[in-house]
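With one protein chain withheld, the remaining protein chains of the complex are depicted in position.
So that you can tell them apart, the chains are marked A, B and C in the order they are listed, and the count of residues begins at 1 in each.
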Amino acid sequence: MNTAVYLPKDPEITPEVIAKHGITPDEYERIKSILGREPNFTELGIFSVMWSEHCSYKNSKPELRKFPTTGPTVLVKAGEENAGVIDIGDGWGVAFKMESHNHPSAIEPFQGAATGVGGIIRDIFTMGARPVFNLNSLRFGPISGKTDEKGEVAPNVKHNRRLFGGVVSGIAHYGNCIGIPTIGGEVYFDESYEGNPLVNVFCLGVLKHEQIARGAASGIGNPVFYVGAETGRDGLAGAAFASRELTEESKQDRPAVQVGDPFKEKLLLEACLELLATDAVAGIQDMGAAGLTCSTCETASRGGTGVEIDLEKVPKREAGMTPYEIMLSESQERMLIIVKKGKEQIVRDIFEKWDLPHAEVGVVNDDGMMRVKAGDVVVAEIPASKLADDAPIYHREVAPRPAPTPLSCIPATDIEAGLEKLLADPSIASKQWVYRQYDHMVRLGATVLPGSDSAVFIVREAGKILAATSDCNSTYCALDPREGARVAVAEAARNLACSGAVPLAVTDNLNFGNPHKPDNFWQLRECVEGLAEGCNAFDVPVTGGNVSLYNESPAGAVDPTPTVGMVGLIEDPKHVTTSHFKDSGDVIFLLGDLGSEMGGSHYLKVLHGRKEGVPPKVDFVQERALHDTLRALIKMGLVKSAHDCSEGGLAAALAENCISGDKAKTVGAKVDFGVTGLQAEVLLFNESQSRVVITVSANNAAAAEALAQWRGTPVRRIGTVGGSDLRIEADGSVWNWNTAALQGVWGSSIANCMSAQ
Amino acid sequence: MKAAVIRFPGSNCDQDCHYALQNVFGVPTDYVWHKETSLSGYDLVVLPGGFSYGDYLRCGAIARFSPIMKAVTDYAQNGGLLIGICNGFQVLTESRLLPGALVRNRSLHFICENRPLRVEAVNNPFLSQALSGQVLNIPIAHGEGSYTADEATLKELISNQQVLLRYCDANGFVSDASNPNGSADNIAGICNAARNVFGLMPHPERACEKALGSTDGKVIFESILNSLGVRAAA
Amino acid sequence: MKARVTVMPKKSVLDPQGVAVREAVAHHGFPQVKSVRIGKFMEIELSDDEAIGADAEARLHEVCRDLLSNPVIEDYELQIER
Partner (left out) sequence: MKARVTVMPKKSVLDPQGVAVREAVAHHGFPQVKSVRIGKFMEIELSDDEAIGADAEARLHEVCRDLLSNPVIEDYELQIER
């Protein structure tokens, strides 16, 4: 084991060095006043990572305060700890959170995505929870079309495919190996993500109330343990890196890439949960971004104490590491544990059992200092709470973007070919190519497999059934950030309702461009306020999340993408509902109106290359009433399938219902809208909100219709399940599709893109 | 009757196998840590799925040298019932308790999905309660499940009826189209000549409850219990 | 013409596989093992064809960079045998 710390003569701290650390002159002044002196090189590095957006949220904090974070079910509030904890009854709780790994994935898709998964999993078991499932929300540039005259695929498309393929196998690699099922998510493809993909990963864990672990360095004199992988020169200053724009030379930023070891993390996970089951732990904190630095000063500041560590004692992978390198390293699979004095042996025994490195590296003291030593030499000494909590807060300038202009007229199209084209669009097409690579069945919980509106998971230890979904239509957000964010929450809640669940809480991942550009920051603010409105409308607190700014490629900022991860509870196994059509003869109802909003629709985007118009508005009162009616119908055992209308509108929803069940057994449907007076394209492809297609067995049809009417929810009988074709009739026209053919188009679209050379 | 589920570092289906045995079939089941050296008192030993030792180098290659494997080998040589599921199967081939090897899926992708399997032989303790030719729907979840062995070995496996499960289509038809990973002869599971060691890539423990979509995995556990003279509790 | 390509993880990059194998080798009668690093070895056979051209070597290096190795975390070595 390499122990000795190399103490070089630190480089002189010039304005250039300061700038290179992303620290502004004002911030530097602030640092000096905190220290009462000039910082040394190591301290400068420490401040630079702690005060990066990634760790300090200095640009977004004022906005994040707008989220509702309290409620009767909240056991641990967002921001208090690594992840919020929500009560699910009978003494059980869930901890869940979403995290982004956008920039690392842009540079090295496989490892970038893999370490993202590792990071979010650590956040969850740091809370004392056993991680039980993952979701992932992914965004890339286009992977289809675009072949040049020589029939060659355009290089950017090739690159997007490589990123997409790499990210998916990276997520699979880490999640499958550690044995946590990845049961759901979303994938979108859009030009705005060219060169700056979004990789948002979600993890949920379950725990008993009394098992909630804290990340505080409490108890003066308690020893501080370092456990897990050795420290190497991985991802040096990755946190600072994630808070900078992707430029050509940052591609050269080699060290920003970390390699994950899911095997190590599996051992770490089991060892930590075993240890937390004893009463040896006073506090525990994972080493994520800003590794040792962040974990020491945050535990100290939470505990209102100080922490002193000796770098000589830190397990190292490489020889001759400097204090700067050790403190800023982002080696994965490491934890910091504050142990109750006298219980050290318990820790040693457990980590020996699991063959994991462990070392007592320091002690909790009462002087409020984060003191870092190399042997007897003090290499850094900073007031912990100031470092952790007194990062500057910026109130960025906002400049509204022009409001979207309403569409004058809707271009016509060949309806039958049009729907096929929509279903073949990778953003709408089946994501089987993706989730087939994820072990979604391990842990015996996935009772609704990927492919339905929400994933549904049985938590056996708690005797509970959870539903989870992740949603965000960033095209809407680009056109109208506030409305787009409101819709994201509404769609998530709707997806849960379709599976029979009542929403519990939300985690979010805010992916935006450079906040120094006022119109970007305006988008961020609008989206945050939109999300807040949505969460309030559904009475769901935000348990935490993640902010990723500077998502810009040479071409500009990504579309604003406030990803929503929502978790719900299903009361009774009998209520679990899936989205695909079941049996011939079942009656098809549309709950909600026919709608007419075409702005920002996939129809315009995919078939006419237009990303414009006023995106659909959501009326939360109407939306909630719809969900309540749907759940009421489900509870009465009347609903055989429920699927919401999202991208592609009614036509896409109906088609998915026919083909998203058993691949080999597609089922047809006869649908007749009668006289609607709507242009066919509008009727079939509009993306108005608050609409769900359900099926009911023939003998329950009348009862279902009556109940919906009685509850004042618009309900319309639109057809019956059966046959081998999807046949839609409206205003005297008839369209027909063979469902097996549609399945082929929809089911293999992504696979075809990815197998093409 | 008592069952043991071996826990290697990196095993991740150990809890699932334990649940199936104990909660679904009412079999008293212990976890046995890989650093243990004895398996006395067990009537059934399960090598569970997962990524033992991260599956670094080759799947199962390092696990094979865990202290417990000596005991596992002796146990098997004394006729004890031993079943290796997924990574467990890989450990069995690496330790030569079963012939052949499992290599990278031909698609180069990890594949997780329900698969129809055809029961090829029932004259063994693992499928005695099934019908020969019966189609079982059981999930697979692996990146390296393509079974391979030299011609002679394959011939022998077939003539001895040691091939117990083959990948097939919904109607029990075995063809290359119904082969998910490129396995020789669509082989999904085999047993040793003595018929007391069974290795299979599919996960029967994931197909023992309606809520999980299929209960076709139960027949394997029921057969084992039956052959041990135990009436399945479920 | 034959090309042999060796791809190894960069020195400073964690090689979990190497670490796991080091442990195993140590337990295998070689406590003296200091480190193990594991990479890929590829043998590429090309037909001896005029069309390959003189710039073949340069183009093979390109293939190594773009296709066979991941420059972000790996280094490669190319040997050509004509």
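Everything below uses one rule, namely that a residue touches a chain if its C-beta (ideal position, glycine included) is under 8 Å from a C-beta of that chain, and two chains touch if they have at least 3 such contacts.
Everything numeric in this text was worked out from a predicted model, so none of it was measured.
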Sites on chain B contacted by the missing partner chain, in the whole complex: 57-58, 61-62, 65, 93-94, 99-101, 103-108, 146, 148-150, 182
For chain C, the residues touching the chain missing from this view: 6-8, 18, 21, 24-25, 28-47, 49, 51-52, 59-60, 62-63, 66-68
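The rule is short, and it goes like this: only the chains that are shown with their structure count from here on.
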Between A-C and A-B, the pair joined by more C-beta contacts: A-B
Mean-CA-position distance for chain C and chain A (Å): 36
Of all residues in chain C, the ones touching two or more other chains: 16, 20
Two or more partner chains touched - positions in chain A: 261, 263-264, 355
